Each structure stands twice: as structure tokens, then as C-alpha cells.
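Removed from the display is one protein chain of the complex; every other protein chain stays in position.
Let's look at chain A:
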Amino acid sequence: MSAPDELDESVFRYVWRYTKSQQLWVFGVLAVSLPLYYLTLDLPKRIVNGPISGEWQPGQTQTLFNFFIPLPDFLGGGQLHISDGVELDRFGVLVALSMTFLFFVIVNGLFKFYLSTYKGKLGERLLRRLRYQLVDRVLRFPSGRFKQVRGSEIASMIKDETEPVGGFGGSAFADPALLLSQALTALFFIVLQNFWLGMVAGAIVLVQILLIPRMRRRLVVLARHRQLTARILSGRIGEVVEGIASIRTNDTSNWERAELGSRLGKILSIRYDFYQWKFFVNFLNNLIAQMTPFIFYLGGGYLVIQGRLDIGQLVAVIAAYKDLPAPLKELIAWDQGRVDVQSKYAQIREQFVMNDLVPSDLQKVCFDPPPKLDGEVAVTNLKVTDDSGNELLYPTTLKLASGEAVAAVGPPGGGAEYLADALVRLVQPAGGRIVLAGTALDTMPDAIPGRRLGYSASGLFLPQMSVRGALTYGLQHVPLRREERTNAAEVMRLEEARLSGNIDLDIRDDWIDYEAAGVSGPDTLAARLAEVLDIVELRSDIARLGLRGKLPDSLAEGVADRILNARARFRQLLIEGGDEDYFEGFDKSRYSEYATVFENLVFGIADPDADAEEPLVERASLQAVLKTTGLDEKLFVMGRQIAETLIEIFGDLSADNPLLDDIDLMSPEDVDLYRAALRRIDGEAKRDDKDRRAFQRLALNYVEPRHRLGLLDADMQKAIVAAREHFADGLGPDLAGAVFLHDAAGINRAASLQDNILFGRIVSRYAEAPGRINAVLSETLHATGLFKVVFDLGLDFDIGSGAKRLSAGQQQKLTLARALLKRPDILVLNRPLSALDGETQRRITHAVIEARRTLDVPRQVILWVLGHADHADLFDRVIEFREGRLQERESQTAQPQEVM
């Protein structure tokens, strides 16, 4: 492959470039199949004219299948016999010919099957290639380009707009050739019958072929228009999603509705126009095609009457003409598709072809670790401008010595951030140069700055992945530890990747560069992750995520036992500390005061999602237990009392009163519903089952110490505990997967690690209880060595799309930790901790500077653009930027320009 990423201007050339040999193969197969196809057309005639309606004498036979090849004269002429054939009677001939027909039908069908699969596959490969090329180009867009494009527009181009190109790829060459040959054969046959009629037919075909596509050009314009409008629409929808905060805080949702509505209206009118024109052209096309026989009847009839044409010929002409419109129609349809695809392709291409694309050489796969950038950073006359040429950073010259930690201070926009971004090639300098350890930055392949430089800034985007994935993202340049795969699936994967020009590296391999992190392998990585998270003060947050988050679907071997072990240990420590009254363990035979009535009833917990799906109280097997135990009525009465009390307390508050948020049993919107339900029941009207269940639901969520309505007497508690038996034998199908039972000797899959260790509830009426229990829990984790498990679970926590499940501060800490983990030679930080308070920023800044020792990178250069100038004293040297200029400033060591 000469230029693997070429996007030719013409879609034909593009298709041809990448599928040449396959297209030729299709041609070849087609050529072989055509005679067979014509045989299936010819055979019926022979069957009808031969054995069926031919004249047969009794006992007459016919020789079939005597194949011979006539030899050319220079070989002496004559024939080369292949088979002498067989002699058959009339019925025999019928059977033989029919069987032959069947045979050809099957063979023909198989050919068709093969060809369409082959073409489909060819098209899909082409589509994969095109999409891959576009994605590849996105990765190589110059940095400035990203300011102009909308992510969702790019996504819609790559995903949706390329689709027809794939379908077209398979039929770009073979289809028109086939259809054209069919049409020409039919036309040729007409000409053979009668020259003039042939000419008439030819002329009409010519009109069709010239006129219809011309009229369809307008369709192409409309289609392009539609494509652009739709693309912008998807861009706008993406903006709405991204900008929902601005929309909500400015009440512009209706403006957005109107704006999107007008776009939809525009699309509708374009589409409407499109359909009208399309069907008009179709109508015209059909009319012309169907008008032709009229000319044959009139003109041909005249010729027959005149005696210039015999009637047999006329019938043959009309019959032959029947074969003409079908391929012609398909040909025109193909042409339509071609024009459409061509325009779409051109539209896409326009967005992805630019001359300042990052050369693919710079992003070449590179398995060798790049050289260390051990030396000074020399910036000479570096100038950064914005799109319109305004200076953001005036020519700046400075040097950073090896091992130096430099703070850049100044107001936002003062220029320091542009220096930082230029150092990691996020902005293209307008002038000057940057030399890292003797090598110019601008000619380095991405592998060097990407692996030897570390960068973090406020607001760096984190895609959805686990904490572990986000941390090690900076280490995943190439699959360093490849798994041996030699099975058929692997061979196929590689072959397919090659055929569509995709990269053949396997995403399933281990891409983590452990050496860069300074560890030997996967086993020692977790400790290093803990270390960097410690530096940025995120470790305990991550551990907490592991502790409080839901358990993963599968636990590593032995972990369950260790959790149970920790459960016992926790109890023991609690008793030793004399704090039993701060805690209430789950006991199969006792009511748990701090758990809800529902949790007490089933002796387990409910999956919150399941209740949202269908309220648990509505589920048949729960209702059945309530009925058999008589709790049905008791819970109803209890729920009714709850509702009465709550409505008495909250009922006369207006719906927007924030105090209403304190009724956790009832949402503010439910207050009116329950009021109405109470009225219905007081009216002694028929008790609606739905109302009953609503009240029961209130009762099921009741927790005595929290709600303090005094509704749970000892008898009631006993009755609830007794009802547990009904669930212990197994949950009904409607509760399985929604309710998870406690087991003193087992793990509750729906509960967090913390809840599994505690196996009980904190007696929160004691003010000190939560703190004390936490301390005991922490002690337990230490004593049982479960901290590693907790931390591991925390590392597996899914940070959510755009890391939205982490706070802004946590996100910043995470990206800083990521930059530290790869132990770069040069660490460039652009206000990386802006979401944190000054004191924390100072602590972390200090820790990061100190961490060069513990992470074994003593010669690491740090350039830190500081948000708070007061932390500058932590650094070896301070440089100040104001209004885009480097200011002279007294600093701890020397003048900036002279430092060595």
C-alpha cells in the first residue's frame, strides 16, 4: 500500500485504490456466472419447444449432452469430443432437461449468494477502513482544529454519513458493468430484428440515461443540504447535552426548543422538497419507459401493414424490449446512489482533508522506550498567538535546569499557561523554539513528549473508565506484554485488520508500561498507585469508594472469607473497646431497630433500582407473605398512622417549603396523593388495593429511631421477625434479584464492603457512634489486611462519563496523579489544583516536589503554573508573567535567564 491514509477526491478512485484486486475478482466471478445465467433463461424455451410442445414420433429419441469443442483449422479442424451424450426418449428428455434446469438454477443461486456475500464483505471492509481513516485523522488533527469542530458532528460524520459508502463499495464497478451488459444485449437484439425500431429504442434509452440523471442533480443538491442540516442538528444536540447547566440556570430551555424545532422544520422542508422531486422524476422515468411500446405498436404496426416488417419480428422486438427497462431502471438507480455517495463522500472528505494534519510518522507505533530527556529545557523567543494573530505570549526566552522546580506565577491569561501548553505541544508556537535536552521539540515524534513529559491542568477531560484505568492511561502507549494467541479467531482478526488497513495491535493485551512507573509488573503496580494517590491526597477517597461502593459481580478468591473474618474481628474489637451499644448487629432472631421494617421483614436489603422498576410492595410474593402472616392489615394500619401524622405536620406547608425535604418517607409530591388516599379510606368507601399498598409502603420504610412515631411495639416486631421464615426458604421469582438476604455466614452481594464487614447498623442516636464505628472499622481493616482489597475495589470504581462521579477536586487530583505515575523527565502543570482550597493546594504542591525523591526521579524538571502566588516559596525559582510578558523578578536563586 503506497499511501495507506489517502482519501481520494473521487469516491471511485478511493474504492478502486483499496479494493482493486477484489473488484477484479468480482468481475471474474461475474464473467463465469453470466453464461450460466443465460442458460437458465434459455433452457425453459428448449423444454417447452422440445419435449412438451415439439412434435415427437412414438419411439423417437434424442441425443443430449454430446459436448464437443470445435478445433480451429491450424490444429487440423474437426472436433474434440468430450462426451458422446446419451440417447433419451421424450419423457427422458423432459426429465433430463428439467433436471439440468434445476441444476443451473441452484448453481446460479449459489453464484448469486457468493457474489452478494462477497460484495457485502468488501463493502463492510471498505467502511471499516474509511471510518478508521477518519478516526485516525481526528487523532491527527492539528490542535487548533479542535476549537472549530463539535464532537457530536464528527461522530455523526464518522458513524452515520459513511454508512452508504460501504454499501456502495461492493457495487461501484461490478453492478454497472453487469447491468450495462444486460441492457446492451437487449438493445442489440432489437437492432438485429429491425434497425429502425432499434434506433428508436436506443434514442429513448439515450434520453432516459441523459435526462433523468440530469434532473436528479437537484436531488443531490437537496441531499447534501439535508446532510449538512442533519449534521449541524446532531452538533447542536451535543451542545444541549454539554451545556445543560447553562440552559437550566438561564431558563433557555424554550429557546433551545424553538431553535431545535426550527432546525427540524428546515430538515422537514428539505426532505419534503426532496421527496416531491424524487417521485416526479420517477414518474417521468416510468412514463418514458412505458411509452416506448406505444411507439413500437404504432410505428411497428405501420411497418407491418406496409409489409416492410414481418409480424414475428415485431413480436420479437416487443419481447426483447421487455428485458430492457429492468436493467435500465437499476442502472439509473445505481447512478442515483453513486451521485448520493459521491456527494456524501465529498462532504466528509472536505472536513477531514487538511494540509496541516499531524504527519502519521510522528504517531508511529514505537516499542522502544524513547530516550530520557536528561538535560535543560531551553525556550528561545517563544511566541504564542491566538487565531487572529494577537500575541498571547510575547517572545520569551528562558531555561529550566535539570532537576529544577520552577513556579510560574501571574494572573490567569498572563502568559504562563501558554508557555506550559507550548511545552507539551498543546499549542503551536507562532515563533521561536523549544529545545528539550538538546532536541528540538517540534520535530520529535509523539512518543518522546508523550512518554517523557507529564502534564496536568484544571478541567482535563477524563473518559469513562475505572480509577485504575484513568491512572494508568498515561502508561499505555503500546502493548508491551502481549498474550500469545494463535487460534483461528486471532488469525482472522489480524487478517481483517490488515484487509481494512486498521492498526493490528490488540486492545486486550497489557499495554501498561510498568517500567515507566518504576515497578516490575502488575503485582507491584497497586503499591505505586497507592503512592501517587497518597501524594495528591486522594488515596483515602479511593479507599472510601471501595468501602462504600457496591461489591463487584465477582470477588477474587478468598476475599469472601476474609470479609467474613473481618466481620468477626470487627465485633471483637468493638466489644474490647466497650462500644457495643454504638452498634446493632443483624440477628436472624431479633428485630433490628435501625433497619427499615422491610429490611427486617425479609432480613436482607433491596436493590434500589429494583424498587424503581416495580415497587417491591406491589410484587406478588411479598403480598402473599403479608397475607399469610396477617401483617397485611397491621402494616396498612401503621402506614395510615404514619400518613396521618406526616400530613398533620407537613400538610399545611406550601409545596415549595424546603422543610418538606425532611419527610424522607414521602416525597413532597406524594403529600397530596396520600391526603386523597386518607380521605378515600375515611369515607369508608371500598378500600382500594392500590391505596392499601401505598400505605403499606410507608410502613415498610419506617425506622423507629429515625421517625420516632412510636408505632412499633414488641408484638409487631415479633410478628415481623417471625415472617422472615417465609423468605428464608427462597425468594419468589419476582423478588429474586431485587432482594438480597443477610447471611451471618456469607456475603451480601448487593451491600457494600463496609456493610458486609459491619453486618449491622450504627446506633446513630449516639452522636459519637459513627465516628467511633469508623475508627473501629479502620482498625479492623488494618488488622485483617483488607485494606488492599478495599483499595483494589476503589481502583475498580467507575468514574462515570467525563468523571462526573468524582468531584472537581478529585478529578484534578486524579489527573495530577496520572502525570506523576509515569515519572516524567519534565512535569508541566497548568494550575492543576484550582478546585482545591489554598491549604490543600500547598500541601499537595509540596508533596509533589518532594515526591521526586521517593519516585526516584531526582532530575525531574517541574514547571508549575501556580494559581496561588503564595505557594511560590516552595519552589527553587519563581518566574512571573504579566500581560503575556515574562517579568524580571527577584527569586530564590538567580535571574531567570541566567540560571544554569
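We take it that a contact is a pair of C-beta atoms (placed from the backbone, for glycine too) under 8 Å apart; a residue touches a chain by one contact, two chains touch by 3 or more; residues count from 1.
Everything that follows uses one rule, which is that contacts and distances are computed from a predicted model.
Trainee: Looking only at the UniProt record of the hidden chain, which name from "Cyclic nucleotide-binding domain-containing protein", "Regulator of Ras-like GTPase activity (Roadblock/LC7/MglB family)", "Putative FtsX-related transmembrane transport protein" or "C-type cytochrome" is the right one?
Mentor: For the chain missing from the view, the UniProt record says "Cyclic nucleotide-binding domain-containing protein".
Trainee: Which listed residue (A:P35, A:P58, A:G389 or A:G710) would be found touching the missing chain in the intact complex?
Mentor: Checking the options A:P35, A:P58, A:G389 or A:G710, the one contacting the hidden chain is A:G710.
Trainee: Using the touch definition from the top, which of A:L184, A:L659 or A:A676 touches the missing chain?
Mentor: A:L659
Trainee: Specify the residue from the set A:R765, A:H782 or A:K804 that touches the hidden chain.
Mentor: Checking each option in A:R765, A:H782 or A:K804, the one touching the absent chain turns out to be A:R765.
Trainee: When the complex is taken as a whole, what residues of chain A touch the one chain not shown?
Mentor: The missing chain touches chain A at positions 645, 648-650, 652-653, 657-659, 662-663, 705-710, 765-768.
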